[in-house]
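Structure below; questions to follow.
One protein chain is absent from this view; the other protein chains keep their places.
== chain A ==
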């Protein structure tokens, strides 16, 4: 029997993950060769190119949101995982404490310092700074630090009484000098060629100068120096270039039978603002037989306005008046990413690096597989 090619509606239906009151349906993708007899689902880069789309929603340094449409979850997830765990950044790795008489313990202080995100010149961070390799021989440690693998920082703060404080002052920040130690107190110590890569605007500095590191009282002092190295998030979260990198599937709301009048208003309240709109039933719609709008001209009807804003709370499925009138789902191949950078890299750049990283890894492994056969 000759196979009939699937209709557009059928293809569309296959992409939807059904969401019912208590259950979900059609979770796995079916676009594999052999799944539908007589259909060609083999991988073809040109077909992929035609079906694949990227849409931007917003794009700022600290937050970017965009949609990848026409891609499988396994690939989308690889990009997400790479953004979190495999894109290298520079962070404080070693702290040398000369003196710490504050109430915060050395190891806690060191941990706090490590988590502070830093920024610096793009070229310096990408091209100049390389991986630091700890020598196997401990005696070689001193000769393993170079200007292109280690960035030095210093933090010297001493808390003292402020003689100029007004009598009866109770605010410690006014009563004492340096009662609070902030990230901006960290001083960059450029060495060698770092001067040419990290000067002026491009200097290594905390992304947010107002991060509180410790609180001091008169007589207490923090004196330490730090080494920054390149690292990846899989080793320690402080190296992750993102605060969060996540995706969700595009919600699909289908109103199958008219929802009118007060019901329509209630229906709109079942969703976040802006998802459902209310429109007047037009004369033309009311005149159409079998549309369900007959005799309702001028009444309000619910229409889907912006499904992307929906949280898919399924609230509308709990009410009897909407039974059989609405269908919820998610588009399996539409991924709405949200990437929040910590500030060292641009958010959109992190995604591009993730793509490049996956490619490089596949390239490397292809070579390895050929090596294995040899």
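Quick notes on this one:
Going forward, contacts are C-beta pairs under 8 Å (C-beta built on N, C-alpha and C of every residue); 3 or more make two chains touch, one makes a residue touch a chain; residues count from 1.
Convention: contacts and distances are computed from a predicted model.
Missing chain, UniProt protein name: "RBP11-like subunits of RNA polymerase", from among "Nicastrin", "NEDD8-activating enzyme E1 catalytic subunit", "RBP11-like subunits of RNA polymerase" or "NADH-ubiquinone oxidoreductase chain 5".
Only one of A:7, A:23, A:74 or A:170 touches the absent chain when the whole complex is considered: A:74. Interface note for the absent chain: among A:12, A:235, A:279 or A:321, the touching residue is A:235. When you scan A:107, A:123 or A:366 for touch with the missing chain, the hit is A:366. Taking the whole complex into account, chain A touches the unshown chain at residues 31-34, 40-43, 45, 48-49, 52-56, 59, 66, 68, 71-72, 74-75, 77-79, 81-82, 85-86, 88, 96, 98, 130-134, 141-142, 144-152, 191-193, 225, 227, 230-232, 234-235, 239, 348, 351-352, 355-356, 358-373.
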